[in-house]
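Apart from one protein chain that is not included, each protein chain of the complex appears where it belongs.
Up next, subunit A:
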Amino acid sequence: MFARTYTAFLSGIQGRMTAVETYISNGLPGFHIVGLTDTVIKESAERIRAAINSSNLGFPIRRIAVNLTPADRRKSGGHYDLAVAMSLLKAAREDIDFVEEDFAFFGELSLDGSIRGVPGILPLAMCAEENDIKNIIVPEENICEASFVKNSRVIGVSCLWDAIDAVKGRLSNMDSLGEIKNRKSKEEMSELDFSQVFGQETAKRAALLAAAGGHDMLMMGSPGVGKSMIARRLPGLLPAMTYEECREVTKIYSIAGLLDRERPAIFERPFRKPHGSVSRAALIGGGAKIRPGEISLAHLGVLFLDELNTFQNDCLEALRQPVEERKVQIIRNRESVVFPADFILVCAVNPCPCGYLGNDERICQCTETQISSFRRKLSGPLLDRIDLHVTMAPVKYEEIGIRRNGMDTNTMKEKVLLARRMQKERYGENLLNGRLDDDLAREKIKLGKEEINFIKEAGAGFGMSARSLNKLIRIGRTVADVEGSFDVKVEHLAEALSYRSFFDMYGSGEMSVKNR
């Protein structure tokens, strides 16, 4: 007696279909699962046996062989339980019958026959949807996140009998998207607003440009000047995510196992703030079972690296590729997966190890050697790729609470949306100034004679590299977009120039030597 059911497995954020084949024959009773399985699947035999018996479905005391295809791909995860159990029941019992291509099963079994939620449901269900499977059976617990699937019927089940009812057409899908929508409006009312940041209008302006043009940003200033406050409020400036974007981000969180009943889907822009002690695998992605790292969890949102100097060097080095390519490739165990990592990078750093260099109120305690080794660690190729650099002076104690007339999130967001519209009109697609490659920038960003002269002067005056000058043009374009100007003018480039890297401004004054 032979039966087959379908499920899927994950490779990166892509699902792939798997068939679960069961063959029941006479012979010594036994239950074997083959197909390059890991321990979780091997152990599933006991769960399936107990679950079927607990559900009074009678586990067949015969020789059972289960094969997971394709045989050469390594498979892991608890979500195979349900597919194996259903395949087994279909083979064993005549009263359970269904068209195998019409169903895909995902879920982990408990010994009592109930079905538990599993991570990664969304990409798995989407894979089934793409393969035109009509009914997707998922754990009840995961129904919300799976409801992003539109073209297939998603059925939530909480026990083995529910699954049997579902294949018999006695259980229909429950609409949980309404519930999600309600949640969404609640989440949108964030209490974070830029008007809560005192002073620091320059840094706020830089944050606006970062959000408008997708530029990465670096803030330098003493502790307490408001670096974290600004970073935390930056996602609020970004336009709301589209349905597709929500789905993509939810997929990543689903794989990482970060979704639960409280938060079944991601609708707000992610904000991730990994600690300095984060490992390379946790930041970039990886691990024995490949998981998306912080950079992918920040996809379409903001990745904030506070105290940049406390991060290990190999972490910072590893950030280079994703910052340039907006995705990350991880190769492990004969497997190569690609995770998206299109985030706005925001870094904060103190001016020196103690943090008070250049501060009026407190004396810096660091030695020259400490400061220069601190700077050396920072001024790597990563910082070279960050567009906007701002230094922040401490806000005077007396000023706090007096002046509140700074920009608030709403005014800033309007400008961001205007700039985004301008960019869409110019590039015709979802492309941002900060993400343009040099060729495209040259083609799409036209400069007048006066502007070109200004750039030449700036290049000579500040000893800027070709890369820095290209950056200058891209930032200038964003400034113009924010101001609603079709042409990039000198004033826009001049503002862009004020966000240039400050690392050449320190040290032994080499800059003035170059100037001569």
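Quick note on the criterion: contacts are C-beta pairs under 8 Å (C-beta built on N, C-alpha and C of every residue); 3 or more make two chains touch, one makes a residue touch a chain; residues count from 1.
In this text, contacts and distances are computed from a predicted model.
The listed choices are "Outer membrane protein beta-barrel domain-containing protein", "DNA-protecting protein DprA", "Anti sigma-E protein RseA N-terminal domain-containing protein" or "ABC transporter permease"; the UniProt protein name belonging to the chain that is not shown reads "DNA-protecting protein DprA".
Within the set A:1, A:378, A:393 or A:469, the residue that contacts the chain not displayed is A:393. Among A:96, A:281 or A:364, only A:364 touches the chain left out of the display. Within the full complex, the residue among A:15, A:156 or A:199 touching the omitted chain is A:199. Seen from subunit A, the chain kept out of the figure touches residues 199-202, 204-205, 220-221, 351, 357-360, 363-364, 368, 372, 390-393, 395, 403, 457-458, 461-462, 479, 482-483, 491-500, 505, 507-510, 512-513, 515-516.
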